[in-house]
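A single protein chain has been omitted from the complex, and every remaining protein chain is retained in its original position.
Right after this comes subunit A.
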Amino acid sequence: MPEVLKAPLVVEFPFTRSLGPVQSAFLTGLREGTVLGVRTTDGRVLVPPVEYDPVTADDLSDLVEVAPTGTVTTWAWNHEPRRGQPLATPFAWVLVRLDGADTALLHVLDVPGPDAVHTGMRVRVRWAAERTGAITDIACFEPYEGEAVEPGGHSGVFENPLTGIVAPARLDYTYSPGRAQSAYIDALSARRTVGERCPSCRKVYVPPRGACPTCGVATAEQVEVGPRGTVTTFCIVNIKAKNLDIEVPYVYAHIALDGADLALHARIGGIPYDRVRMGLRVEPVWTEGARYPDHYRPTGEPDADYETYKELL
């Protein structure tokens, strides 16, 4: 058995999210240096504000400005900041109930150590130097010894309110494909295509995934297939894909390699796109240093009889 293959994998999305009227007012307010809450039907003020009452599900729209000062309701000391967190130096996670609010906001507190933070301590907002309308417009909280700041009476109506945010997300993985696919990839590096046979129904799966999807049992017997195969079906690609240096139109096809019971897919080259047909016999074309065939090209053999591949469509 080849050693387990591993590779770094980064999953990264810039989520584009629209805002409701309450979220828009709150985040636009942060951009303008104002903290807004929303009043529920029973008179409580929620900060951060939400569109719907968490208890009654009522529509909420009565915006209320609260103070940039408040009280820590609980905390946790983070001695090792992680990527994406608001401060790069050790900090306290805090829930802060701002003056004028009945609920607490999650953020971070910039203090030198865990001895400098306690539940009940007074803090105030430290604004980010550049603000765009995001929760990170509050750079962090900092200790505050002074009097409570009277909130202004902002109506929550702003010029040029935000309608959406872009929230980037990135997660890092070390991907390993498992036993069956590792063996498949390992064989490909020697330009061999190796599938696995189901011990129950005898079908040969290429690429193998370690289990027969019909019988639900492990596949283990390795079977070399191809290298030649038959085009079972195909499509003509007319739109150029981003970051793909292939002239359009080109043909992408399902190919049943000789000895395989599952068709794999690949590009067809070495023949005009409008001459490709079902039953065309093809073989892989390797380029120097490649880990898999660049494309498949006609072998020149007579076309395969439909009866030989109709079960593999």
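Throughout what follows, a contact is a pair of C-beta atoms (placed from the backbone, for glycine too) under 8 Å apart; a residue touches a chain by one contact, two chains touch by 3 or more; residues count from 1.
Here is the rule we use: contacts and distances are computed from a predicted model.
Visitor: Which of the following names does UniProt give to the chain that is not shown: "Autoinducer 2 import system permease protein LsrD", "Thiolase domain-containing protein", "Acyl-CoA/acyl-ACP dehydrogenase" or "Methane monooxygenase/ammonia monooxygenase subunit C"?
Guide: UniProt lists the chain left out of the view as "Thiolase domain-containing protein".
Visitor: If I consider the whole complex, including the chain that's not displayed, which of A:97, A:131, A:228 or A:267 touches that chain?
Guide: A:97
Visitor: So which of A:75, A:144 or A:250 would be touching the chain we can't see?
Guide: A:75
Visitor: Taking the entire complex into account, which one of A:11, A:290 or A:313 touches the absent chain?
Guide: A:11
Visitor: Please identify which residue in A:21, A:177, A:259 or A:279 touches the non-displayed chain.
Guide: The single option touching the absent chain is A:177.
Visitor: Which residues does subunit A use to touch the chain missing from this display?
Guide: 4, 6, 9, 11, 15, 17, 19, 23, 26-27, 46-48, 50, 54-55, 73-79, 82-86, 93, 95, 97, 103-108, 114, 119, 134-136, 165, 167, 169, 171-182, 209-218
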